[in-house]
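A protein chain is absent from this complex, but the other protein chains hold their places.
Up next is chain A:
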Amino acid sequence: MEKKARAAVKRGSRSEKVKKWLPLYLMMLPGAIYLIVNNYIPMFGMIIAFKKVDFSKGIFASDWIGLKNFEFLFASDDAAVITRNTILYNVAFIFLNTTLGILFAIFICDILNKRLKKLYQSAILFPFLMSMVIVGYIVYAFFSMQSGIVNKTILPLLGKDPIFWYNEPKYWPAILIFVNTWKGIGYGCLIYISAINGIDPTYYEAAELDGAGKLKQIWHITLPCILPSIITLTLLSIGKIFYSDFGLFYQVPRDSGMLYSTTNVIDTYVYRGLMKQGNIGMSSAAGVYQSVVGFVLVLLSNLVVRKVSKENALF
C-alpha cells in the first residue's frame, strides 16, 4: 500500500511535480525574503567599511577607500582595548558559567527534597528571563552613588567612605562578571542538568556497592559522563568569544563615559561609533573585524567539536 503510493508520486510528470512542490516553495517565500533582507543584504553591506560613505551619493556610488578605515581603527588604542575587553570578559564568563553551572547542576540533581529541588531550578532560571534594562536598574539600586544600598548602608556599616562606582573603571570587571553569572547561569545549568539526568543510574548503584563516596562518584562517573556536553558548550562559547552581550555592557554601566576603559567591548564600540559619533567608517570597520574573526572562530571551534563528539557539532 505504502509502496504503491510512493511509486505513484514518483511517477508524476513534470507538471505534476510543479503542482506538488510549488505550493511548498510558496510557503517558504515570506521567510526566505525576510532572511534575505534581514541577514543576507547586510552581509553584502559590509562593503561600506571599504568606502567613504556619502549618503548624498548613495552607498554604491560612494568612493572606495580601500583599507583606510581599518588603518585608522588599528592605529588607535581603541582596537586593542575593545579586543582585550571582549576576549577577557568572555574568558571569565566561560570559566565561571562552566564551573558553577556544573556544580549547581550536580547539586540540584542530587537534592532529595522534591520541592526544594524545583525551587532551586526555578530560581536559577528566573534572572535569565529578565531584560538587561531591568538588570541595569537593579544594579543601580545597589551601586548608585547617592542612594545605592552599598554606599548608604553597607559601606557605612563597615566604617568606609562611599565610592563613586559609576566613575571608577577598576570596579567594573568584577561587577560585570558577577552580573553576567547571576543572570546567565541558569542556561548552562539546565543543559548540564539534562545531561546528568541522562546518566545510567546503575553506575551510581555499582559505585555505592563498591563503597565510593559522593566526591568519588562525581569525579569518576558524573564528570566523565557529561564531558561531551562540557566540551561542546565550551567550544561553542569560544566560537562566540568575539561577540558580547550588548545589553550587559551598555545598560549595566549605564553608558557611563568614565567607565569605557573597562566596559567598552566591540559591540558597544560599534554602536557608539555609529549612533553617538556618527563615525560610520571606524564603526563599520570594527563590525567587519568582528564578523570576520568571529566567523573564523566559529568554524575552528566547530571543527574541534566534530572531532570530540560529532553529534553535537553545528555542521
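Just so we're on the same page, contacts are C-beta pairs under 8 Å (C-beta built on N, C-alpha and C of every residue); 3 or more make two chains touch, one makes a residue touch a chain; residues count from 1.
Keep this in mind: contacts and distances are computed from a predicted model.
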| item | value |
| --- | --- |
| Name under which UniProt lists the unshown chain, selected from "Carbohydrate ABC transporter permease", "Succinate dehydrogenase, cytochrome b556 subunit", "tRNA threonylcarbamoyladenosine biosynthesis protein TsaE" or "Putative membrane protein YhdT" | "Carbohydrate ABC transporter permease" |
| Residue of A:L125, A:I163 or A:L223 touching the missing chain in the full complex | A:L125 |
| Chain A residues that touch the omitted chain in the full complex | 2, 5-6, 8-9, 20-21, 23-25, 27-28, 30-32, 34-35, 37-46, 48-49, 55, 59, 103-104, 107-108, 110-113, 116, 119-134, 136-138, 140-142, 144, 146-149, 151-153, 182, 187, 190-191, 194, 201, 204-205, 208, 214, 217, 229, 232-233, 236, 246-247, 251, 254-257, 267, 270-271, 274-275, 280, 283-284, 287-288, 290-291, 294-295, 298-299, 312, 314-315 |
